[in-house]
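This is the structure, below, for whatever I ask next.
Apart from one protein chain that is not included, each protein chain of the complex appears where it belongs.
Moving on to subunit A:
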Amino acid sequence: MAADEAEKARGKRAALAFAAVALVLGLPLWWKTTETYRASLPYAGISALGSLRFQLTVPVSVVFAKGALPGAQQRRLPFADTQEKESLLNPKTSITSRYETTYRSATVTEQAALATAAVQEADAALLLLQEDSLGALTVYVIPEISPLLPQGVGVYVGKHRSAVMRCPQGPGDVLAAVSARVQQIVQAMSFTTDSITAALSDRVPMDQLGTDTRRPFKSSLGYEITFSLLNPDPKSHDVHWDIEAAVSGYVQPFLDKLGLVANFSVDSQILYYAVLGVSPRFDKASSSFILSALSLPHVINPVEARLGSSATSLYPVLNFLLYVPERVHSPLYIQDKDGAAVGTNAFHSPRWGGIMVYNVDHPAPDKALLPLRVDVDMVRVMEVFLAQLRLLFGISQVPLPEEFLLESPGNKGLTDWELDRLLWTRTVENIATVSTTLTSLAQLLDKIGNIVIKDDVASEVYHAVASAQTAMLELASGHLGSAFQASKEAVISSERAFFDPSLLHLLYFPDDQKFAIYIPLFLPMAVPILLSLVKILREAKQSKKEPTKTD
C-alpha cells in the first residue's frame, strides 16, 4: 500500500513536472522561435516624421548703393530682420517661410560694379563678389534715377542669385517699401507657398492643384533622355543631324547645372519608316497639311512601341522626337485648339517628352534630285527641346509684374535662382516622400504580422530617419545645398528599405490552417498531461472532502 502511495505520489509529481516544463520552458521557447525576426526600428522617429512642420529659411541680403536711401534712413544700416509666415495645409503638414534679411550698404567694389553701364555686366561683376551658396539671395538697391536699369524697368533679376531694383521713392518709410519689394522679389526667386504646396501633392488633396503638378516628373535619382530623329521617307529626305555636337553644346551645360539634382544619361537614335499614327489633313487655305490639336494625343502611342528606349535603365525616360514629314505631307503644321498654327511646331506630353515637326524646304519639283540632303538646324530644334525639357522638370515661368526684367538663362538653359526654386521644391518633395514611405512601412508592419525585418533593412531605416531630420534642420537654418543632399540620401535609404525584396509578406495563414498545423503536434503531447492534471485535481478535491466527511 505504501509502495502504491509512493508510486502514485511519484506519478503525480512527474505529471506536474511535465506540465511545468511544458508551460515554463516549452511555451516561451515555441513563442520565441516562431515569431518573425524584427530588428528594432526607430518607431518614435518615424512617427515624429509623420507630422511635417517645414521651416524654410531664405538668407537674403539687401545691399544699398550710395545715394539710394535718404540720409536719415541710411544711418539705420546695417541691421537684420526676420519675417515669418506660417501656413497650415492639413493637421499634419505646415510650412513656415522665414526670410532672414540683412540690410547693409554697398562696399567699394560693389559700388564700382554697380557703376558700370549695362546691368548684365554689373550682374557678372557682382557674381564674383558674392559667396555663391545655394539658396541665398542678394538684392541690390540703386537710386531711383540711376541709369543702370533701362527705362520702365523697376527690377532686374539676373542669371545668378542677385537682383537689382530701383529704390522706391515716397514720403513714408522707404525701408518698409523696400522690404515689401524685396519680399516680392525673393518669393519669385526662391519659392512661394503655392509652389511648395504643389510639391506636397501627396499629402494635400488633389482638387486644389492644377495641371502644373501633373506635368513634371517626380523627383527621381536619375533620368534617361533620348533624342530620336524620325524619318518616314528616306527615299526623299536624306536627313543628317549633328546631335552629338548639339547635345554637348546645348543640352550638356543644362544637365551639368542640374547635375546636383540627378544623374542623367543621354542617347540618340534615328528611326526610318516610322510614321505618326495620324494622317494629317490638307488645308487648302494655307496649302499645307495640318495636325489638329485633337489628334495629337493619338500620335504618341504608335511611335512609342518603336522607340525602344526603356530597355536598359530603370530611371524615368524622357523622349524627344524630331519628325521630318514625308514629301507628300510637307509642309506639316500643328494647329492648336483655336485653329492657329503653333509657332514652335511642337507639342509635349506630361511625364513623357516632346515631339517637334521639322519642315524641309523643297525646291521646285523639276530641279529636285531625290533624296534631298537635309541638314537639320540644331539650334532651332534645341531651343524647343530645351524649353520642353524645362517644362518637364517643372521649371516654369513665374508670373511677375510688368516692371520686372528677367534675364534669359542663355546657353546654360537654367538660371541659378531657377535651380534654387527646383531644389526647394525637390527637397520638400523628397522629405515628404520619406515621411510617407516610413510611416506606411510602420503601418504595414503593424498590420501584417509576418513581415521579417532584417538588420540591414533596419539600418537603412535608421539612416533614412537621421537624414530626413538633418534635412529638416538644414532647411530651417537656410543651407539649401546640404538640405537637398540629405533629403536625397534619405530618399535613397527609405526606398531601399521599403522595397527590399525580403519584405514580402507571402505567408497569410487563416486561423483554421494554423490550428490544422499545430494540433497534430501538440495534441498528442498535451492530452496525457491535461488528463493527469485533471485527475490530480479531482483527487485533491476528494481528499479535501474526505476529512470533512470522516470526523
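Note that contacts are C-beta pairs under 8 Å (C-beta built on N, C-alpha and C of every residue); 3 or more make two chains touch, one makes a residue touch a chain; residues count from 1.
In this section, contacts and distances are computed from a predicted model.
When the listed names "GPI-anchor transamidase", "Ribosome biogenesis protein NOP53", "Dynein light chain Tctex-type 1" or "PAT complex subunit Asterix" are checked against UniProt, the chain not shown comes out as "GPI-anchor transamidase". Interface note for the absent chain: among A:A19, A:L77, A:V342 or A:V452, the touching residue is A:V342.
Contact with the chain not shown here comes from a single listed residue; of A:P59, A:P232, A:G354 or A:G394, that residue is A:G354.
Checked against the full complex, the one of A:G71, A:P501, A:P520 or A:P547 touching the unshown chain is A:P501. Against the chain not displayed here, subunit A makes contact via residues 202, 206, 211, 214-215, 218, 248-250, 252-253, 293, 296-302, 304-305, 310-314, 334, 336, 342-344, 346-352, 354, 356, 379, 382-384, 386-388, 390-391, 397, 408-413, 436-437, 440, 443-444, 447-448, 498-501, 503-506, 508, 510.
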